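Here the structure is laid out as structure tokens; the discussion comes afterwards.
All protein chains but one are shown in place.
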Amino acid sequence: MSKHHISTTINGEPVEFLCDTAQTLLDVLRDELGLTGSKEGCGSGDCGACSVLVEGRLVCACLVLAAEVDRCAVETIEGVAQGNALHPLQQVFLNEAALQCGICTPGIIVAAKALLEKNPDPDEEEIRFWLAGNLCRCTGYDKIVRAVQQAALVMRSA
Amino acid sequence: MLTYNKPTTVDEAVILLQQPQHAARALAGGTDLLVELRSGRLAAQGIVDLKRIPELRALRAEQDGFRIGAAVSGAELGEHATLKAMWPGVVEAANLIGSTQIQGRASLGGNLCNASPAADSVPALIAAGARCTVAGPGGRREVPVESIVTGPGKTSLVSGEFVVDFVLPAQAARGGDAYLRFIPRTEMDIAVVGVAVNLTLDAAGVCTTARVAVGAVAPTARLVDAAGAALVGTTVDETALNALMAAVRAACAPINDKRGTIEFRTHVAGVLAGRAAKIALDRARSRA
Amino acid sequence: MGRYPAGSPGWRDKVTGQANYGADFSLPGMITGRVLRSPHAHARIVSIDTTEAGKLAGVRAVVTAADFPDLPSEVVAGGESPVNYRYISCNAIARDKVLYEGHAVAAVAAISAGVAEQALKLIRVEYEVLPHVIDVRDAMRDDAPLLHDNLYTEGVDPKPTKPSNIAKRTEFLLGDPAAGFAESEIILERSYTTQPVHQGYIEPHACVASVAADGMTTVWSSSQGQFMVREFCAKLLKIADSDIRVLPAEIGGGFGGKTTVYLEPLAIALSRKSGRPVKMVMSREEVFKASGPTSGGVLQVKLGARRDGTLVAAECELAYQAGAFPGSPAIPGCMTAFACYDIPNARTVGYDVVSNRPKCAAYRAPGAPMAAFAVESALDELALELGMDPVELRLKNAAKEGTRALYGPKMPVIGFVETLEAARAHAHYNTPLKANQGRGIASGFWFNIGGQSSAAVHINEDGTAEVVTGNPDIGGSRASMAIMAAEVLGIDYAKVKPLIGDTASVGYCFLTGGSRVTFATGKAVVEAANDVVQQLRARAAKIWKCEVDEVIWKDGVAHPAQGQTDTRTQLSLAEIAASAARTGGPISGKASLNVGGAGPGFGTHLCDVEVDPETGRVTVLRYTVIQDVGRAIHPGYVEGQMQGGAAQGIGWALNEEYVYDDQGRLQNSGFLDYRMPVASDLPMIDAVLVEVPNPAHPFGVRGVGEVPIVPPLAAVANAVARASGVRVNDLPISPPRLLAALMK
Partner (left out) sequence: MATVLLQPEFARRNTAGQRLVEVDADTCQALIERMDERFPGFADAIATGVAVAIDGQIYPDPLQQDLRPDSEVCFLPALEGG
């Protein structure tokens, strides 16, 4: 059975790959394209550690078939920083100890970035419900929510 | 090897889904189908991705109501102001399906055809009197939403058939709908109990029509006629609400499972029915 | 030390997605390993036939227990704590019997995951299915199905002649409880149950193993201790420690659950057989079915007090479920139960009970949260019966320096009273509540441990430095190491690069756990940095041609001692480093210690909840964690430990449990139905750092990581009781359970 030939853009760069039907976007990102920033915590869409954007929409890469992203724009954690310049979310997360083990951090930063692009000044409740799909077991979420609010402030005043 | 096709017309999809030799499954958002695939429980040999068919992606007003493509995502519904204004209950039910990430993909078509007794959007669609267009080898037919699911994981669709879109009627001038569900956490859980209420008032504030549907308390979502009847002719006061709650509890036939007990589901179904009725009542009054 | 030193050294990769966790490694020629797991909760393995699987195209190796040494069942001093390597081996791969659904039976390595999965289906295993037992009380009955034919209860005289599922009985006694209860004016007896809960780390277990032709084995693994992985694999495979090198991946959460090995021994065996590097990653389902939760427990508590609230006598009997092999934290449960209080007459009895569930592993203050749930709930009821404020009742009996602990020694310098006073004075404790709302308070204790640690500090020619230690950095310890080294060297924190060495490049370090890293490894860092300072002073003395004691080191600069007024000017670290080649060569300091004097940690938590009386839902409105942290090296990460521990405790109290069917099969082996708190479930968690320095550490450091999970179970339960008027003594307090109690 021949593989699917997919041409897509990932973090703004054109990328082509071959994949089987059963391979998810997460499998291809990690195993074929070496983009291991998206993490597999559950493989069933329940933890959010594999959050990416497909056509600007925040989704779990483990619940998207790689074949579905043909001619779609994909954005992953690897595309959040611009070269060496960290995104305000990344810098504030580091400064405010908003991560510990960090396995959930890529998914949370991709999700939070999507939120701030939709609403530049979200309140605590909106942040918490937006991030409810991103499980974190280390922090208890407090510093993550505060970091998103602080990054939003930085971005609004930038 | 598993095949993958992405037809761009309904007819193409019907042909692909109808081929007997490879049990083909329709893919819209995939948030249920892919979980089945990854856990090795998917028996299909082929996947037919419906998202490239314009009709299934369309969301437009029609004859004062709405026509919603089966592959439109919950997130898109949540961002449609006029739909939300007319049918807040239906939209909040769709938006309760999973996390933001799931909302980016989950569709009304998938939620209905996955045929889970606890599907969040189905009770609200039933209460709203929604119908859906089914395409298949025999052509197209429009049927009430409640006729699709026949049991856990089972639908009335035959090989080659799939849901194209949903038709939401116009909400009455003094109409209001609401959906509530019970989950142990505040997000991410499958509904332990789900209740939808859709009612209309006359000028004097008396309830003239009422549809009450429940989820996760029976093999399929159910329209509870007795519950609707308990509200009609009343001002939806305490007595009517108590009758509504009793009727809903009487209609429950839940099971004990990892999410809830029979006693819990039955009791809470009544509680949520009362609360959802009050919200629907407020919405109906505010629309008057 | 700056309150919030900017940035987190070594962590930029974590926010950009470049950090390498266990599953992110790959090597040329690498193949994939998968495990065949038992479908039965309890069965004898009659036969395993792997010939067909071995012949499948693309399969490179198949292993079963036959590929592993049959180790004797004996307790060996493993690094710090006693370890029975037979149990670890038979848990990594079943021998003779499978003892829980998901127990590993065989493993295959193949050129792709797909081929490996196919091969698993071709392995023929003949089982003789046996009756099973899940619940700890059922497992203790005389007629219960026996997991181990040769397990006789330890700690019972005379030695029993009949095997049992009770592996061990342990007793602690102080004073004369019977006399104490006789003179008590009020006695309160209650029983409690808790369920096993999983650590819930978001990163599944993962490793890569590569055995070279000469037998040298290299392992990349996500664990809480690369030295532990080396030690355990060496013992399980009978290889010399020096023949295994373990490189630590970033660890995606552990909380005690990664202080043992599951995949590494299998990957090594598969790599040895196939001659190829082998990668193994657990699915989330495998993590829940086959990696250790902490124990569930059944506890009885009896308190005797005088009318004025003075505790006179206390007893606690607890039985903890160990899973497939002995090793529940019944002993630490007994030791910590009453440790917060000064009670002259006390006894605790603990039973370690096996059952057909995954072998327990450590989970943050193992054994203490369950015991504290029982004792702190009973104290809350006692306060209500005495009409006393619950903080006052605790203050009246609080353990202080010199208090005799039930487990033996007198308490050293501790800060429990300070946490209670901070709680009483806190705004949270004095804010009025509304209908259906309640406030719970609870306290908790953990020993914290020291143990063996090594560190090295290297000075580079450009005046920067590296501090290398052997402890994986789960929660920010890299920052603490850099801060402590910089403080001793007297240079800017940003000039010190903290690195985690593999087992071949840094001295032995006991694992990251027991809240020990900033304390014990931190002490090694301080001594290594002091070693460097002595060398820097010696080099300055050489340059100034004077005695070393005429050189003073202050703020990163060598100063001539007073009275030396001639031409000598100051010499900065950078200047000395630049000339190091000419004054004796590279400057490196190191230290290897076995650190004692770990300072016990105490915490007091406040929790407000609202109960929906019609559905039994509990909403946490406000949560405050108050904890004696000794001295906070990096306050941000100390607060993080306190907030994270509280969140895990809240999940434990409200929604987390395993659901088994009548065949002993796990029904909720995923994050959908194993319900851990999500962001929208919790309020902000205020962390109040009380600092009562630990005299046994140069910077006063105490362990902080484990105490915060001890109080929340009772804090939440007490809040629910006061909000609803109904006391639920069985966790989790899930909506169905609370609604049933409310409707009674």
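Lettered A, B and C in written order, each chain numbered from 1.
Simple rule for what comes next: a contact is a pair of C-beta atoms (placed from the backbone, for glycine too) under 8 Å apart; a residue touches a chain by one contact, two chains touch by 3 or more.
Keep in mind it's a predicted model, so treat the numbers as computed, not measured.
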| item | value |
| --- | --- |
| Chains on display which the left-out chain touches in the complete complex | C |
| Residue, one of C:516, C:675 or C:702, that touches the chain absent here | C:516 |
| Contacting the left-out chain in the complete assembly, out of C:167, C:526 or C:598 | C:598 |
| Among C:298, C:311, C:331 or C:719, residue touching the chain not depicted | C:331 |
| Given C:10, C:102, C:256 or C:358, the one touching the chain that is not displayed | C:256 |
| Full-complex contact with the absent chain, from C:196, C:415, C:451 or C:616 | C:451 |
| Interface with the unshown chain - residue positions in chain C | 75-77, 80-82, 155, 157, 170-173, 199, 255-257, 259, 294, 329, 331-332, 335, 362-366, 401-402, 407-412, 447-452, 513-516, 594-598, 696, 706 |
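The rule we apply is simple: only the chains that are shown with their structure count from here on.
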| item | value |
| --- | --- |
| Higher-contact pair (C-beta pairs counted), A-B versus B-C | A-B |
| CA centroid of chain A to CA centroid of chain B, Å | 29 |
| Distance between chain centroids, defined by C-alpha means - chain B, chain C (Å) | 44 |
| For chain C, residues that touch 2 or more chains besides their own | 671-672, 677-680 |
| Residues of chain B whose C-beta touches two or more other chains | 39, 186-188 |
| Parts of chain A lying in touch with chain C, wherever the complex brings them together | 30, 35-44, 46-47, 49, 76-78, 80-81, 86, 89-90, 93-97, 99-106, 109, 124-125, 127-129, 131-146 |
| Chain C to chain B touching residues, read off their complex | 117, 285, 614-617, 654-655, 659, 667-668, 671-673, 675, 677-681, 734-736, 739-740, 743 |
| Sites on chain C touched by chain A in the complex | 4, 6-8, 11-12, 14-21, 23-24, 199-204, 250-255, 281, 283-284, 474-476, 634, 636-637, 639-640, 643-648, 670-672, 676-680, 682, 684-685 |
